[in-house]
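All protein chains but one are shown at their positions in the complex.
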Amino acid sequence: MPVLSLAEALNNALKEQMRKDDRIVVLGEDVGRRGGVFLITEGLIDEFGPERVIDTPLSEAAIFGVAAGMAIYGLKPIAEVQFFDFAFGGFDQIVSQIAKLRYRSGGQFKVPMILRGPVAGGIRGGMYHSQSPESYYIHTAGLKVIVPAFPYDAKGLLISSIKADDPIIFMEPKSIYRTIKQEVPEGEYTIPIGEARVVREGDDVLFISYGAMVHRALQAADQLSNENISVEVIDLRTLLPLDIQTILKSVRKIGRVIIIHEAPKTLGFGAEISALIAEKAIDFLKGPILRITGQDTPFPLAHEHYYLPTVKRIVNAAKYLINY
Amino acid sequence: MSYLQILNERGEVNEALLKGIDLKGEDFFKMYKYMLTTRFLDGWLMRLQRMGKAAIHAPNEGQEAIAVGTSYAAKPEDWFFPVYRELGILITKGVKIKDIINRWIANKDDILKGHEFALYGFKEFHIVPGTTPVAAHIPAAVGFAHAAKIKKDKIVVLVYFGDGATSKGDFHEAMNWAGVFKLPVFFICQNNQYAISLPATKQTASETFAIKGVAYGIKNMRVDGNDILAVYKSAKEAIESARNYEPVFIEYVTYRLGSHTTSDDPKRYRSEDEVNFWRSKDPIIRFKSFLISQGILTEEEDKTLRDEIQKNIEEEVKKAIELPPPPIEAIFKDVYSDMPWHLKEEMEAVVKEYKENQGE
Partner (left out) sequence: MVEKQLILPDIGEGISEGEIIRWLVKEGDYVKQFQPIVEVLTVKVNVEIPSPYNGKITKILAKEKEVVRVGTPIALIEVEGVIEEKVKERKAEALPQPTVQSPEQKQAKPTTEILATPAVRRLARELGVDLSLVKGTGPGGRITEDDVRNFAKVQQTVEKAKVVIKEREERIPISGIRRLIAEKMSLANTKAAMVTHMDETDVTELVKIREILKDEAEKSGIKLTYLPFIIKAVIYALKKYPKFNAGIDDDKKELVIKKYYNIGIATATDQGLIVPVIKDADTKNLFELAKEIETLSEKARQGKLSIEEVTGSSFSITNVGPLGGTYATPILNYPDVAILGVLKIKKRPWVVGDKIEIRDIMTLALTFDHRVIDGAEAAIFMNEIISILEKPYKLFAL
C-alpha cells in the first residue's frame, strides 16, 4: 500500500475522482500549469485539460461565485483558495450566496461544491499565511467544515466531500502537508462527514483537537504517559456538523477536558465545544473545561512558537486538572 | 456611444428598424399584456405591503419593458438571474399569478417556504433567486454559463442588475471572468437613474454605464429601456451573440417611477417635475399608442383587457391573503441536504414553544 503525505493523498483523491466523474472541475489561482502553490493539484491539467483544470484571474469573489454557479448548473466544482487568509476577498460570495442558496430558494437549488485550501500556522508564514479562520465558517449556517489531520483521513474526507450535496469548506493544515506520512489505500473509500475519531485511548484526561494540533496533543499525551497520566485524544475531523456523541462518551468516562486549537481563544471553536459539554455533561466534570489555543492577536512572525499551543502548556494544563 | 430607439415617447416608430424585428401582431399584443400585468400586479403587491401582508416591495413601475422585452427574446432553454425589479420576467415566462402573490406574502404555499423577502426563484421557469447584497449574484450567473460552456450546452444566461451594482467588486470580477473565458452571458444593466437616492451621474465617472464593457473586452450597447421594441431587438441580438460565446453588456436607460422600496420616500431626494418628465416616457403608454396605430388593439379591447387583468389579480389576492403562514418547521428546512443533530434539537424546542402558544 502506498505511503503518502497529506498533500499526496489529496492529489491522489483528486486524480482518481476526476477520472470517475466528469462533472468535477478544479479552479483556482495557479492550480493548472503550476499545479497549485502547494502542488496539491499537480499533474491534473496534463491529464484532464484546461477546461476542467482552470487557471483563474486573481479574483477570489469570482472564483467562489463562479464555482457556485457551476454547482448550481450541476457540475462538481472544487475551488482552491491559495491561502484561506485570502478568502475574505470573496467572503460575501461564501456567506450571502453559497451558504444561503438552498435555503433562499426553498430547496429548489443547491450548491454542491468544495472550497479547499491551506490554513493554520507553524511555517513562519506571518500574518497572512497562518490564520485559522474556521470559526467564521462554522458560524455560517449552510456550510459544512472539515479539517483533516492525517493523510488517510484527508483522502477519505475529500472523496466524501465530493459526493456530498452541500457546500464544504475543506481546510488543510499546511504545516503537516508533507511532514506526516501514512498508508493510504488506492481506490475509492469514504470517511463519513460529521464523525470524529478517538486516535488514542486513555482514562485520566481528554484532549479534543483538530488539524495540526492533533499531533501536538499526541506528543503531549506521550509525555504525560511517562508520568503515569493516561490521556485520550479525539480528532474531530469534521467541525460542523460536530460529532457530539463521541465527545460526550469520552467526557462521561474521563471528566477532565482540554480543547486544543490554533485559532485564537475568543470565540474559537473551543468555546462552542466547552458550552456544549457544560450543557450536556456538567455532572461528569471533575474540573473546569480548559482551552489551549492561539493568542487573541493577529498572527505574529516572531515568537510563533509562543503564539501557538505548546506541548508544555498542554502538559501543564493536564496536570492542573489531575490535581484539581 | 450609440443609443438604440425604435419607438419614441410620442408613439412614433422608426419604420426601417421596425421591419428588422421578427415579431407579429400577436407577439406585440402579448408583450403589451405582459407589461400591463406586470404594472398592475406591481400595484397590488404595493398594496399588500401597505396592508402589512407582504414584508416589503420594490416597485417595478416604469421598468416593465426591460424585463418583458429581454425575457420575450430568450429561448426556453435559457436561464435568468434577476434581483428584485424584474417582475416582468416571471409574467413573461408564465409563472402563475398566485405563485407570485404567495411568494410575496410568504404564506404556506410560498415556493421559497417563507425563507426570504423580495427575492424569487422558480426552477421550473429557469429563474435563480438573487441576493440582497448588490451584485453578489453576478459571479454565480457567470459560473453557470461557464459550466454550460464546459458541457457544450448552448444556453444563454441573462443576468440583471442596476446602475448601482456596477460599482461593486463582484460586478467587475464577474465581467472580467466572462470576457476572459468568452462565456454565454448577457449582462443586463437597468439604469433607472437611481440607486436608492444616489443619482446615476454620481455613481460613476464613466461617460455611460455601457462603456464599462470595454474594460473587459465585452461587446456593449446603450438602449432606450422604455422602448420595448428596442429592448426586444437588442436583446435578441445580444442573446444570439452570447450563445456563440461572445458575451454582451447592454445598458438599458429607464427611470424608476416609484420608490426604491416601500420603506423609501423619494420625495426627499427628487422633484415631482423630474418624475412627471419621465412619466411621459412611460413604456406602456407609448406601446399602447403603437398597438392602436398598428390596428392591433382598440380602446375598447384595451379597457376589457385591463379590467380582466385586474379582476384576475384581485381574485388571486383575496385567496392568497387567507392562507396561513408556512408550518413552523419550515424555518429549519433546506439549510443542508440533511438535518444535523443540533438543528433537530433546536427545531424540537421551537416547535414545542410554538405549539404551546397555539394552544392558548
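Order as written gives the chain letters A and B; numbering starts at 1 within each chain.
One rule holds for everything that comes next: a residue touches a chain if its C-beta (ideal position, glycine included) is under 8 Å from a C-beta of that chain, and two chains touch if they have at least 3 such contacts.
Computed from a predicted model, the values in this text were never measured in an experiment.
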Option from B:12, B:207, B:301 or B:314 whose C-beta touches the chain left out: B:314
Touch residues of chain B, complete complex, unshown partner: 47, 49-53, 55-56, 259, 262-265, 267, 314, 317-318, 321, 324-325, 349-350, 353-354, 357-358, 360
Chain not shown, touching residues in chain A: 255, 279, 282-287, 323-324
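By definition in this document, only the chains that are shown with their structure count from here on.
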Footprint of chain A on chain B - complex, ascending: 110-113, 115-116, 119, 121-123, 128-129, 131-133, 136-148, 150-151, 169-170, 173-174, 176-177, 180, 333-337, 340-342
Chain B contact footprint on chain A (complex, rising order): 25, 51-52, 56-57, 59, 61-62, 64-75, 77, 92-93, 96-97, 100-110, 141-142, 144, 164-166, 194, 240-242, 244
